[in-house]
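This is the structure I have questions about; it appears just below.
The complex appears here minus one protein chain, its other protein chains still in place.
Chain lettering (A, B and C) follows the sequence in which the chains are written, and residue indices restart at 1 in each chain.
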Amino acid sequence: MGEELLGRYPYFLTALLLVVGLYGMLGKRNLLKKLIGMTVFQTAIFLFFIQGATKQGATLPILDPRWGTDPARYINPLPHVLILTAIVVAVAITGVSFALVLTIYRSHGTLDEEAILEQGRKR
Amino acid sequence: MRGLTLVLLGLFLALLLYAEGDLPGRGDPAAPASTHVSPYYIQHSLAETKTPNLVTSVLADYRGYDTLGETVVIVTAALAAALVLLGERRAD
Amino acid sequence: MLTRHPSPVVTTVARLLAPLIALFALYVVAHGHYSPGGGFQGGVLLAASTLLLRLALGEKDSAPAFPPSLALPMAVTGVLLYTVTGVVPLFLGGGYLDYARLPWPGAPAPLLRYFGILVVEVGVALAVWGTMVAIFDRLARGEG
Partner (left out) sequence: MAHLPVLVPVAYLLASFLSVLGGLWRDRLGYGIALGGAAAAALVSLWGLLLVLRQGTVHSFLGGWPPPIGIEYVLDPLAAFLASLVSALGVVALVYARPSVAREAPEKALLFYPVALLLLAGLTGIVVTGDLFNLFVFLEIASLAAYALLATGKGLSPLAAFRYLILGTIGGSFYLLAVGFLYFTTGSLNMADVAERLPPLYESRAVLAAAVFTVVGLGLKMALFPLHLWLPDAYTYAPSAVTGLIAPVMTKVMAYALIRILLGVFGLTYGVEVVPLLPVIGWLAMGGVLVGSVMAIAQTDVRRMLAYSSVAQVALVALGVALANPLGLVGGLLHILNHAFMKGCLFLVAGGVYYRAGVWGVAQYAGLGRRMPWTMGAFTLAALAMIGIPPTAGFFSKWYLVLGGIDAGHWPAVGVVLASTLLTAAYFFRVLEGVYTREPVPEVAAVGGSEPPLGMLVPTWVLGGGVLLLGLGNVLIVGRVLEQVARDLVGG
């Protein structure tokens, strides 16, 4: 059990990061803090994929004449590709959410969710 | 509300820890992800695309449509951000 | 609106660094077949060189290096390049994005795929560059 735990420590750290990020998104009232939580959460998912791509005794997935095309020699390239895509998606979401946050701040003068809702109800 | 959030987070963490037991061992060369599809890329990339960087050949060729989608996502973000801020005036 | 940074040290260093970053970015795009790199990484570096100028010189003085009105059309052109590269093989009997069917007589399929990858990486780089600058400009300026 102890050995398995040690071998798996990246997974557990990733799980912890996921929870931290989710807490930021759900538990915080400030919109920017929610965004920070979102970024942590997404990054944790990237780590989940990347830690799963490792292969014992293998190197990075760029073919090297010294090792030919032996699959045991290179780590799995597919999760890296997927995560490259997912990173770009995350960047795109962050960009749009910044635009939204800016608009909200302009029209309400605050980023506190409750305060904005309060203003909205008064109108 | 806060209590509910914490309960949900607890369930989430519990599920992640529960699922861990049946994931293939870390770095195991016999794991399904290392034996099913990915060896094809390693063995054929150079012959089929002349590209030694496997990440590039998978990204832009074998799964090129994902990458098109990804490029569309980023351009969508540009258009979306522009749309959101279109016609907004500075509050100064 | 961003304004010019008061310190001449900052502006001079930024003007020196920006072209070097852009040059390295081109290397990253072009060398993506052989080393970590490619369209996204290169595009982001290209954007970094532009944004460095924006931050140091302000929007007005950095406009000659990259006009703000260029950003969105460039992003769209980049992704259009990718999309059209995919459509061409469709009319030549292949699948969508089947680079081996690109119209280049005599070239073997692996070579066509090799160049197909390069073309779409350039498209991606343009799209990422344009997008980053477009979003940054709008956030810094705060209007469409």
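Here is the rule we use: a contact is a pair of C-beta atoms (placed from the backbone, for glycine too) under 8 Å apart; a residue touches a chain by one contact, two chains touch by 3 or more.
Note that the structure is predicted; figures quoted are calculated from it, not measured.
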Shown chains touched by the missing chain?
-> A, B, C
Among the options C:Pro19, C:Pro73 or C:Pro103, which residue touches the chain absent from this view?
-> C:Pro73
Identify the residues of chain B touching the omitted chain, counting contacts across the whole complex.
-> 15-16, 18-24, 31-38, 40-41, 61-66, 69-70, 72-73, 75-77, 79-84, 86-87
Provide the residue numbers of chain C that touch the chain removed from this figure.
-> 72-73, 76-77, 79-80, 83-84, 86-87, 89-90, 94-101, 144
Chain A, residues in touch with the chain not shown (by the definition above) = 18, 22, 25-26, 31, 34, 38, 41-42, 45, 48-49, 52, 78-79, 82, 85-86, 89, 92-93, 96-97, 99-101, 103-104, 107-108, 113, 116-117, 120, 123
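Following the convention adopted for this analysis, only the chains that are shown with their structure count from here on.
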If you average the CA atoms of chain A and of chain B, how many Å lie between those two points?
-> 10
Computed distance of Cα centres, chain C from chain B, in Å = 21
Residue numbers in chain B touching two or more further chains are 52-53, 55, 59, 67, 70-71, 74, 77-78, 81, 85, 88, 90
Listing for chain A: what residues touch at least two other chains?
-> 62, 84, 88, 92, 95, 98-99, 102, 106
Contact residues on chain B for chain A in the complex?
-> 2, 5-6, 8-9, 12-13, 16-17, 20, 23, 25-29, 33-34, 37-39, 41-46, 52-55, 58-59, 63, 66-67, 69-71, 73-74, 76-78, 80-81, 84-85, 88, 90-91
Which bits of chain A are touching chain C when the two form their complex?
-> 60, 62, 84, 88, 92, 95, 98-99, 102, 106
Chain C contacts chain A in the complex at 34-36, 40, 128, 131, 135, 138-139, 142
